[in-house]
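For this view, one protein chain was removed and the others were kept in their places.
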Amino acid sequence: MDADMPLLDVRDLRVTLTGSEKDITLVDSVSFTAGAGEILGLVGESGSGKSVTALAIMGLLDMPGLVVSGSVRFRGRELVGLSQRALRHVRGREIAMIFQDPMTAFTPVYTIGWQIDEAIRAHEKISRRDARTRTVKLLNEMGVPDPERTANRYPHQLSGGLRQRAMIAMALSCNPALLIADEPTTALDVTVQAQILDLLRGLRHDYGSGVLLITHDMGVVAETCDDVLVLYSGRMAETGPAAALFARPAHPYTTALLDSIPPLTGPRPARLPSIAGVPPSPAARPSGCAFAPRCHYAHASCTTKPPLIVWEEQEVACVLPTEGHALPPRITAGETP
Amino acid sequence: MLLVLLKRLGQTVFVLFGISVMVFLVFLATPGTDPTSRIAGKNASPQTIERVRHEYGFDRPLPVQYATMMKKLFITQDLASYANRGELVVPELAKAAPITLSLAAGAAVIWVSVSICMGTVAAAFRNTWIDRTLMMIGLVGLSIPVFWLGQVANLITQARFHDTWLFSWVPGPGYIPFSESPLGWFRALVIPWCTLAVLFIGLYARILRADLVSVMDEDFMRTARAKGLSPLRVLLVHGLRTSMISFISMFGMDFAQLIGGGALLTEVVFGLGGVGRLTYQAMGALDLPLIMASVMYSAVFVVLANALVDVIYLVLDPRVRDGR
Partner (left out) sequence: MTEPLLVARSIRKTYRLNRGQTLQAVDDVSLEVRPGEVLGLVGESGCGKSTLGRCLLRLTDLTSGELLFEGHDISRASERTLRPLRPRMQMVFQDSYASLNPVRRIGDLLAEPLKIHRDVHGQRRTRATIAARLEELMDLVGLPVSALARYPHEFSGGQRQRINIARALALSPRLIVADEPVSALDVSVQAQIVNLFTDLKERLGLTYVFIAHDLAVVRQISTRVAVMYLGTIVEMGETDTVLHTPAHPYTAALIAAVPEPVIRLHASRTLLRGDVPSPIAPPSGCRFHTRCPKAEARCAQDAPTLRSLGDERLVACHFPIVG
């Protein structure tokens, strides 16, 4: 394996829903790479295609009518078009996934420990007893108190935070190289969210795993991710290192998204800068720049789909920088000099 | 868990008591009718009526009447039918009950296992021709009247092809007790079992398929797939167990009503002297003690079957165990 080959290399990923009168492109030419030990944030609002992207990488989009094209290379191996049988050996063992709502993500009729044992035994030939030993060890490492007893409890008997810790333990049970976390903290209270994000940040040191963190919360991205990819209506809006993107967002959507979050420190604006309208559904996506109808800076050249251009440290799908009107750096109240 | 079970048992006993009181009131304490003459039957002599009145305590207060009746039903078991020349009712029921129980239990084994297979396969291949074919077969089974199917089965196995190698093993209509010959018991009942099961297979397969298909969209099914489990394991281990709730509820109801006399048509067609047929005959003869006893008997079974279903829930779903 090549040393500097990225862990995950997604090129021109496209997910199309066929069958109805018109094909609907849910994910439109999304490309990104994720490295080992890195946390990449995939941000977007509802309908941005962020969860669909994750499911496409896992090969879990096999409903009739859904067509996945493009390339997803994991450690150099192409996953798009791989048989379900072959994908099964990748899933859980090399790429693991955790989901938003830990209550519904566990099968309600089996104990937590049983389900983690099952994940281990699906990929390794080891005895029940050894699997349970590993399960208890993992739960302990994830900060679950009294792991032996917790392993024998049912999902509904645990709190949301504990369930999500157990879910992460299950995802890490076969030491995957990549962990996809789909809104892992959205269903949790903010104090518990902080703990779980801390846990995710620790993973790259303790396990060397790469993490693909899918979220709608720019705050979560800022506190957790090394790199960011902002999606809007199934397309890439902007991507780059988190530090650069938060300091100087280049896409008007990124800026607007950041501005519409009420600040927790500094002066309170009388009104929040908001984006008019709603994100378009993939079926009603405008033909040019998808954000143009809601953009303050929309002009004639926005009627054609903007290409992704390199600007400073980022890549951005907007014509403003090339036209010499790059957005100014962001002023934030809580910034440390 | 034990506590929940005991609580459920207590409830069952309480419900049974309530039903016995209801049955008693409806049959014997309906205002404006004289229970004595109803028990004694049509054209009973004054002596008979006097004997009945004394025997059942109809000249005494209601609670005593109730106690006498329950004693006759459950303890001394000497409740006698006057319409049928003093035949004792309880032994008659005791003779019919194993026949009905054998019929219903065997049919249940067939319909539960076949419908689980059909429903699961249909759900696994949902929206394909396999799914559609299976559901169509189920629908056909559901729409065939049981007496017609029974008659056709009889025609084929008893008359038309009885002398060929295919059906020569089928005994004539009627029941062979298990204690007498297990093989004979099986041979005598296998055709009725299948006939009765056909009615239920289609319905149960459809219910299970619908529940399985809806459970497939659940988050935990996606988690199970994301773990790298095989589709078969995801479906059977994670899907099936969580989607059995309506299946089991319906089973409890249907099985109880079959035991309580609901298999009448099948019993008649195949000449089986079960509870259904007994009750039917009692109705025709206005044999009040027999009717009352069989109503009591079927109520007991409905309640017990419901209790059993609740226990199955407890075993299958830990959330029920915790009272959530």
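The chains carry the letters A and B, assigned in the order they are written, with residues numbered from 1 in each.
Heads up, the rule we're going with is that a residue touches a chain if its C-beta (ideal position, glycine included) is under 8 Å from a C-beta of that chain, and two chains touch if they have at least 3 such contacts.
Note that this is a predicted model, so its numbers are computed, not measured.
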Chain not shown, its touching partners among those shown: A
Contacting the left-out chain in the complete assembly, out of A:221, A:290 or A:320: A:221
Hidden-chain contact residue, picked from the options A:34, A:214 or A:256: A:256
Chain not shown: contacting residue from A:37, A:160, A:288 or A:321: A:160
Touching residues on chain A - with respect to the absent chain: 45-46, 145, 159-162, 189-195, 197-198, 216-224, 242-243, 246-247, 256-258, 260-265, 268-276, 278-279, 294, 332, 334-336
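Quick note on the criterion: only the chains that are shown with their structure count from here on.
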Computed distance of Cα centres, chain B from chain A, in Å: 54
Touching residues (chain side chain B, partner chain A) in the complex: 127, 218-220, 222-231, 237-238, 241-242, 316-319, 322, 324
Complex interface listing, chain A residues touching chain B: 58, 60, 64, 84, 88-93, 96-97, 99-101, 104-109, 118-119, 122-123, 154, 156-157, 167, 170
